[in-house]
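All protein chains but one are shown at their positions in the complex.
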């Protein structure tokens, strides 16, 4: 499949789907991809990604052709040499925020000074925390960041093991709905978008198919926008979460800007700078250049203008 | 001292073991047990020692054996992770175990110099002698011995038979001695039970009316030997020759 | 057939084992090996069988033993996970192992009916007899026997000695027989090597000039027995008594 | 304390014990009942704690809720899918891992040089965590079934290997010599003496390995699975549904116990010859 030469059709296209990308769920559910590609004699394979890290692992090892990740995750991987490009924005999610327990004295980012905050290193919530701290004039050294997996972070917060948590949906939506956790700080702009990435080799060999996939994603995006109720139901069924949680999660997704553009570049660059100070992105990396290498709006522009 | 009535212990559908065993033992007596291979001698000792509780019948004993019952198994059963010294001292109290009490018995069984060997580096006879020393060192009031000298050469065997006798003279230890060596039984025992059959039964009891220590090869003993060989079903011819 | 020169195998700093052993064995001869406990008899058999390659000196043999060398160890060494039947058949070729060839030898050693027992359920003598059957069933041309009858009663022992003789008469098997029973050595062997000391050496060689089968307790044999007891250092007194 | 049966005194000797004739099914039933006591007590305590409110339901839901979850999975048919695919993966991985461990373990246990060359490497690999293998396996074998099963096989391999080598090296020299006398080839010797003698250790290794197989399944199903108990566990954690997480843990425990019981039964059957306390007449 992937070894097919330039210009030739691939035998098979491998797409990922993920609970954090509702459009991918719709696309998979309705079988539009199969429909489109069957006509051309191309097989479609769906593989589930449990998180950005898994999607990137699959992309890296040539196990999928398209993978859905957070923008910052793709940037970190690109910095380490992953041969990928982001060709489409599946949503601007507000999937992360700073959360404290119900009734906690912490009301503001400034109150976090000297406190324990749970976050998963290298992920969007972690970046969000760092940017929120910087915004409030604090640095990572002013708080104690406890590295916990997303679900464990939620538990640790509720058990009072940590004072605050850089949360992620759907955990965050659920803690909000079920145990009345409070938000300390929200800022959709500090989230780094959900990007659809393609392996550079695949894009180079099969530009047409990349466009076709983007077209399909567009179709799914429109359906999601038009049918929010059904989309929530779909998410709740697929991921096995409650419908009100799913609804909350969907509400926080902005599906309006699918073509990678300057606002995306800016958000991802800002994340990159924070990551660089934390030495997660190499010190000598030119962030601007890296971001422009990563983000390739060419295909989406062509499809969506059309 | 010990009274056994209608004792029975059988294995696989009563095809092996022993049954209908009755005898009694007085304090200080040495009882020999002779019998064909597989007739239940070792099993009998296991039942008497309390290791095998699945018997039927009655065992009553009138005297308490304070130092418990000493037993020497048919195999040496040395603990492979202990040196000869520690194997010999095994049954002693904690304090004595580190003392040099073992030395006396080590010398008596002729293993001087081998105290630090592990069982795997011993010859068959040496292992058996270690087991003898282990059984004797606790000075039990009752000794159950299962073919204790079977792996020893004639010379060593006689020495250890005399060792046993000298211990008996000092302590009046009650002993039950299973053996295949008729000479040995006649030299050591006051009474000899002869078992036979599968399952085994007491087939005859031979009294040895000579006070100990006896002279080996005494005419009376030779006569008894012929009698026993006879009882054991050894053909007349062979018995005659052996006398 | 076999020639042994200056054979030596020593353990822990030459304190145990044997050295300076010279002898030769002709085809069809039965050689007895007598000696005090721990003088190296078992080790000698191990070296001759090829199990112990750490010897010094020279072993040369002129004839090839096609069926290999049969060995019976001092302990039964039954494989605990095999029944008596499978233990007996162990040395046979694959095809024969499932045949009923074992039955003959099972009967010969008197274990009829016990073919399905596991070794843990056998008495000491029964285990030894199983081992004898296992050694004999392959009909080797050379048999090394290490105290093969030590755990057997007088009657069974005589039967099995005669079994060994009948096999020898049929096949002229060459045998090396380690034993502690002087009567047994005199009844079966053409020549008896007497080992002594620690480390052991050949101390004497006794020729038994009577053709087999012999009569047990024959005057000549009794005389030889006295001689051997003498050599073995058993005090005059005991030797006299035993005669 | 002096054991009663050891004294030769009237009345102190334990009266003779009859061999109970009611063995078989009754004893199995009794064992099963005894074995269920503790789990049942734990479940009841847990249920009560949850009902009373000692345990927050969003952290540790009551067993009844877990059971509901499992039943609902059974109803919609997904339970069978998860269980069967995971069971298949574990069993395949177990078979492959055990087979490899037997062959390599026999060689390493028997040949000193092989041990010196191979063993250090295996011992080093043995402590690499399952999660660390995941990216390597994806790299080498992709994300299909083969890489999942291989990863499980790796987990199974090490304990089986370790136990088989130890078992072989602990085989009584006396028994090996019996084989040498009968001129067995190294292969025959291994098959007819060494492996049977090492069997107890081998079976323990298999049981240990099976346990690890169940553990490695989670890592294996991180490699692009969309069904299976490990997948369920991870999805439950990712979607923050403790009932799914605990249901999958419970299923792991039940399946693990079930497969282990099978091995234990085989152990019992094939070690009847052992002269041990368990095999008394």
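A few comments on the model shown:
Should a chain be cited, it is by its letter among A, B, C and D, assigned in written order, with residues numbered from 1 in that chain.
In this text, contacts are C-beta pairs under 8 Å (C-beta built on N, C-alpha and C of every residue); 3 or more make two chains touch, one makes a residue touch a chain.
Owing to the predicted nature of the structure, the values given are computational and were not obtained by experimental measurement.
Touching the chain that is not shown, out of C:30, C:44 or C:69: C:69 (per the contact rule at the top). Checked against the full complex, the candidates B:39, B:69 or B:136 give a single residue touching the omitted chain, namely B:69.
In the complete complex, the residue from D:162, D:178 or D:223 that touches the missing chain is D:162. When the whole complex is considered, the residue among B:54, B:90 or B:203 that touches the unshown chain is B:90.
Screening A:15, A:64, A:77 or A:294 for touch with the missing chain picks out A:77.
Across the interface with the omitted chain, chain A contributes residues 53, 56, 60-61, 73, 76-77, 79-83, 118, 120-123, 145-149, 151-152, 155-156, 159, 161-162, 280. Counting the whole complex, the residues of chain D in touch with the unshown chain are 1-3, 6, 30-31, 34-39, 42, 59-60, 113, 116-121, 123-132, 135-136, 139, 158-159, 162-163, 166, 169-174, 176, 180-181, 183, 185, 200-201, 203-204, 207-208, 210-212, 214-218, 230, 233-234, 237, 242, 245, 248-249, 252-257, 259-261, 264, 271, 274-280.
Within chain B, the residues in touch with the undisplayed chain are 49-51, 68-71, 73, 75, 77, 79-82, 90-91, 118-121, 138.
We adopt the following convention: only the chains that are shown with their structure count from here on.
The count of contacting C-beta pairs peaks for the chain pair B-C.
We define each chain's centre as the mean of its Cα atoms; on that basis chain A and chain D are separated by 39 Å.
Multi-chain contact residues of chain A (touching two or more other chains): none found.
Residue positions of chain B touching 2 or more other chains: 11.
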